[in-house]
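Here it is, the structure, as structure tokens.
A single protein chain has been omitted; all remaining protein chains appear in their positions.
Moving on, here comes chain A:
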């Protein structure tokens, strides 16, 4: 019996784990390390209508239990992604989450229309939360009205379910979650990175060429868990949880908070085998918790009557 399969709109996953967008390229780099068919799904790097070169280097810096990145949405553009990148994923037979980004509403609509038509794309992930590009979508991610408007427009042109990737850089995550749900979003993915900075003592300047970057890794996991806990109680659409997941225990924690599936990001850089190792370890954790199927624990931290008695 498969104890790990989860079902979300457009995503039939044999286990709840997918690599997070931006941390896995378009898959072919990690395909050299392991068989991608082990994954529950894969989220590909953000696509924009036109190619983007991204920010000057340095683009990454290590922080305590985390890292900053300011890549700047570098990608070859929707057309090349379809002709050169997506075909590599076909042999693995896993659902593909296509992350899309843009500057104006029209960019998102164009990318959404083209990518959602592709046979290999299972769902779209609307990136309205990249903190590293001026006018790179974050303007939609911090105002509920703008996020809702964009969601509505993309829903109109997309032939596949649409997930909206939320930014943690907001004062009330519930308000954002509700706004995009009302606008027709099929799911949420959260959280994107937190805006951070590191300054080098020698040069007395920010380490990143972009000055600020997105903070990811275990340092932000408690923020992610809190926000998923809040948002999942405010909406009825499912959540793909992410933010500093390193272990199978972290996956379970995100799901107890309210996530229905979990994306693994920064952990891939520390260990290229992070995703398959976490997947292989999930059943051990379920056993230790006396849980027969992983879907039972979704929202388990706040749903009534699911907590095992303390004597166990």
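Criterion: contacts are C-beta pairs under 8 Å (C-beta built on N, C-alpha and C of every residue); 3 or more make two chains touch, one makes a residue touch a chain; residues count from 1.
We take it that contacts and distances are computed from a predicted model.
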**Q.** Protein name (UniProt record) of the chain left out of view, among "Peptide ABC transporter permease", "ATP-binding cassette domain-containing protein", "ATP synthase subunit a" or "Dihydroorotate dehydrogenase B (NAD(+)), electron transfer subunit"
**A.** "Dihydroorotate dehydrogenase B (NAD(+)), electron transfer subunit"
Q: Out of A:23, A:120, A:133 or A:228, point to the residue that touches the absent chain in the complete complex.
A: A:23
Q | Candidate in contact with the missing chain, chosen from A:144, A:218 or A:241 | A | A:218
Q. Taking the entire complex into account, which one of A:4, A:17, A:43 or A:61 touches the absent chain?
A. A:61
Q | Contacting the left-out chain in the complete assembly, out of A:189, A:266 or A:301 | A | A:266
Q | chain A, residues in touch with the chain not shown (by the definition above) | A | 22-25, 29-30, 32-33, 45, 51, 53-54, 57-62, 64-67, 69, 71, 74, 76, 217-218, 246, 266-273
